[in-house]
Structures are given as structure tokens and as C-alpha cells.
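Note that this complex is displayed minus one protein chain, with the remaining chains in position.
Here is chain A:
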């Protein structure tokens, strides 16, 4: 129940701490979030998790994520609810992957496919694979079976492991935030801070909602094929933009991407060119954060500030090579968020 590397704390008592402005509220929220995440993941590992329990934990995770967004102390604009962000992503995939978008689009479809395979699979396993032939279940069980559709399918299917899924989820969320800011809309939610973890919470949550949304957007025919087609087109566009390659690589330079390599390889993300300044800059910002983070701060899953620093890429895209326009950030928040990201990655990689 305790995350690796985390000191065991006495669970914060809540005497009806319903007031978000109270100091204990945030710590309790974080506690509940981490415990819920753990529980959910553990539950999924069981051969036959209790459906009631899983649903309750997933709902709690969702609620806690929503509460985080509501809290004014975390510096976020009111983010769009889950489904609209899904549709936002859907749009990004569908509305001709513009050059500026490739990174997130690609990653989205990458993770999106992985997400579709993994969480849906897991939730379906959870629900003890219905014998009824509903399209969703057909689609899911098909994922576990070698498909004749495309060779890639088998890759995706075999990659539908929790760790891949988690990583992809986290990555995709970060990059979709990037994407949304690249979009240019100022209010385009700095992607909600908990987006990545919502995806982690998985099948009943954002991750597969994406799949569903995208699938619907794709015309709802044999869903499988539609999804696989998306990465292909994105790859094409992607290859033409060195920005994306570098962005992705550099962003995760300090994170074990061995699991990602496969994904990247499939999408042709390998072998990025020389160090693009934007990526380096980001890393320069990220790395110091993780090392200087004071240990007393509790694990926080609000990646919002981190995501806010990503917008710096938008100023680089697609042709700008200047790295000077990185905005100034308030360091304490970023420091915290930096460590949060790292913690998050740690947990995900482990799981």
C-alpha cells in the first residue's frame, strides 16, 4: 500500500475535511489518490477482481482527480471535463495532423492505441469477458488474439502490459497538453494536471474514453482497423518534422525509455537528429527540479506546472530555433512538479 521510496505516513484523518482551502485537504487528497491508484492497480492484477470494488475505487480516483482541478491553489484554469478533453484529443488526431501537432498526435495515437488495448482489455478481464458479442468486447478479445489486420496489431497486443500502458499514458498526457497549447488557444486547458494519472486509472477512465471517442470519430466501423490507421498517417507527418522527434526523445532522456523504444520504433520515432535546443532546454529545467526537491513535500500528482513549462515548445514550433523565449516560472511549484513527475514515472515503471 505504500509506494516505494515513500515514507509511511499516518493516514491523514479527515474530520469532514471537505473544505479545499484547508491545509490538510490537499495532503489527504494526495493520500487518497495514491492509495486509490495502488489499490486499483493491485486489483487489476488479481485474476478476478471484484467489480464493485474496482468501480468504487475508479470512481474515487476520478473524483479525487476532479477535486484537484477544482482547487484554486493549484494554478490551473478550470479544465474541461474528461470527455471533452477526450474529444479534444480526438480532434487532434482527426483534424489533419498539422505539422505543429505531430508530437502529441503521434504519441496520442501511440498511447491511445496502447491505451485502447490495455485498459480496455484489463477492464474487460475485470468484467470477466462477457460471452455476449458486443462490439466492444469483440474488439477487446480480438486484441489478445493475433490479428490478421496488420502486423502492428500483434505488436500492440503484445505490448498491452500495464507498464507500457502506464508509461504511454503518462507520456501521451504530457504531450497532449503540449498539443493543446500548441493549438494556440490560451484557455486550452493546460491539460489537467492529473490527466496522465487519470489515464492510468485506466479502463474506466480517460484512457479508454479516448479510444471510444476516437473510434466513434473514425466512423465506428470495425474499430480495430480505424485505430491502427491513425498511427500510420501520423507517422507520415511526424517523420517530416524533426521537432517532434527531438521533443519526445529529449523530454524523456532521463527516464528509462527502454519500454518506449518499441513504441517509438514502430512509429519511426527513433534516431532523432542532433540535440534540438528546445528539448535541451526543457531538460535543463526538469533535471534541476528533481535533484533539488525538498523531501518534505508530499507526493503530489499535480503536473500542471510541469505542463505549463512545456508550452515553451509552442514558441519553437515549427521553425523557430530560438531557445530564449522560455518563460520564467515560479520555481517552487516547478520544483515540486518536477519531482512529482519523477515519482510518477517511478511508480509507473515499477508497475
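Before moving on, here are some points about what is shown:
One rule holds for everything that comes next: a residue touches a chain if its C-beta (ideal position, glycine included) is under 8 Å from a C-beta of that chain, and two chains touch if they have at least 3 such contacts; residues count from 1.
Note that contacts and distances are computed from a predicted model.
Its UniProt record calls the unshown chain "Serine/threonine-protein phosphatase 2A 55 kDa regulatory subunit B", which is the correct pick from "Autophagy protein 5", "U6 snRNA-associated Sm-like protein LSm5", "Serine/threonine-protein phosphatase 2A 55 kDa regulatory subunit B" or "Myotubularin-related protein 6 isoform X1". Chain A residues in contact with the hidden partner, per the touch definition given at the top, are 1, 11-18, 28-29, 31-32, 35, 39, 47-48, 50-53, 55-56, 58-60, 63-64, 67, 119-120, 123-124, 126-132, 134-137, 203-205, 208-209, 211-212.
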